[in-house]
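Only a single protein chain was left out; the remaining protein chains are all shown in position.
Then we have chain A:
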Amino acid sequence: MGRSYIVEDAVEGYLSELCEQRAGSVTGLLLGQSSPQRDFVVTATRTPPTEETLAGNSVDKEWVTEHARQVSRMLPGGLSVLGVFIITDTEAKDTLTTLRQLVFAVENLISSETLWSPAEDDVTDCVALHVNRKTRKTFCRTFDVKDPKSTAKPADWKYQSGVCSSWGMVSCCLLVDMLVPLPDKRTDPEYMDKCLKEELRGWAQQVESGVCLIDGKKLAEDAEFPGGQKRNVRQTYTAQILITPRPLVLLCQREQRLAEVERRCGGSVSLTGAVHSRAYLHSNKPKARLAEKLLKRDAVSTVATRVQMLLEELLTSEEENKSSGKHKREHCLPHRVFCPLKASRPLCVCDYQFSDESVCEVTERLKEMLDIDADEGDLDTRQESPAENTEREIAAEPTMETVVAPEPKRNTFIGKTLCTPSGLHSLITSPAILRLVTMQAETFIP
């Protein structure tokens, strides 16, 4: 029994357009969500044309996979690259090998970058779609990417309208606060990259094992995710994630004992701020644990992606590496911007905007990578604000001074200190907290 792909109507229109546009073969990606029973394809995007592909009939496998890697970064939780399509004049059987290679290459590249561990209930089948340019007939097969020897299995490909109209969304604003030492002898950006990745891995585990509340409640694992097929029911939910701190696990544990409290270092890297994370859920009776899994994965990948993007930039711009000595540098991670998929509302894709970029660079990337025509006005830039630099933050920290001296009654000890994410570090400079600590010991009265 093969898999069943429910495909948004607009995808049919898109593939038709691609058939008409040019000769030669056209490849692209199919994006959507898998579930154990069936898979949903919500949109498709062609591989951005390059000079080589326009000229000849060949398929640039490396570019297809690189395109997939970049597209994958632009998909919020719940959406992923489900597979690959190819439009040619040839017969389906002639493209099978190519498709198979593409599917495996894409999947391998994307999963090599993920920081979370695969789950038992993950669907590992990917779709390979062949479209015959002349007849417009589709030929759909799947490969199990977990099995390098897997063969093509037939699958259903059915168009439907309003596939995503009742999909739900769960989101949260996740705080990030990491401090990691850089080894004594290696403070170059490559090593910083490695150290950060290691820390992010640990952080990913922390998030994965954290407690997830949806709308303030801890739902039982098998409970259905609220929302679903009724059109009028509210479909957006807020999640909270509770985590337990974990010990610093350093790169090269062979070299350093885990339990070491004090170590020499050549510097440190810190990452503080917050990210907006979201995940979309299909409306076919999804489970609460799916919502949790998809949201957590999105949280981890949005942070990892941005760190990766920043480090890629730093590695290419070498100026500051040469100077030595005390050296503090601050870099703002890009903030997340969402763009709705017109044909698949309410779903959105996303992109990251660096503070020195303009919005039109975002719309250009959306066009190039996802073949989306968006205006600046279509974009949702309200979820995150660009990172602010430190000077402004310290000035805007009044919460320190409003901490009151403890009064004899118990109640007022509670909760007057608000920690904003970047405030955690500016707290360090406040003498008010030190005073509070010493005062407590002397004035406590039961």
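Definition applied: a contact is a pair of C-beta atoms (placed from the backbone, for glycine too) under 8 Å apart; a residue touches a chain by one contact, two chains touch by 3 or more; residues count from 1.
By definition in this document, contacts and distances are computed from a predicted model.
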item	value
Chain not displayed: protein name in its UniProt record ("Pleckstrin homology domain-containing family J member 1", "Diamine acetyltransferase 1", "Ufm1-specific protease 2" or "Glycoprotein-N-acetylgalactosamine 3-beta-galactosyltransferase 1")	"Ufm1-specific protease 2"
Options A:93, A:137, A:158 or A:246, residue touching the unrepresented chain	A:246
Given A:169, A:271 or A:294, the one touching the chain that is not displayed	A:271
Chain not shown: contacting residue from A:175, A:315 or A:359	A:175
Footprint left on chain A by the chain that the document does not show	172-176, 179, 181-182, 184, 187, 192, 207, 210-211, 213, 216-218, 220, 238-248, 261-276, 303, 306-307, 310, 324-336, 382-390, 410-411, 413-422, 424, 427-428, 433-434, 436-438, 440-442, 444-446
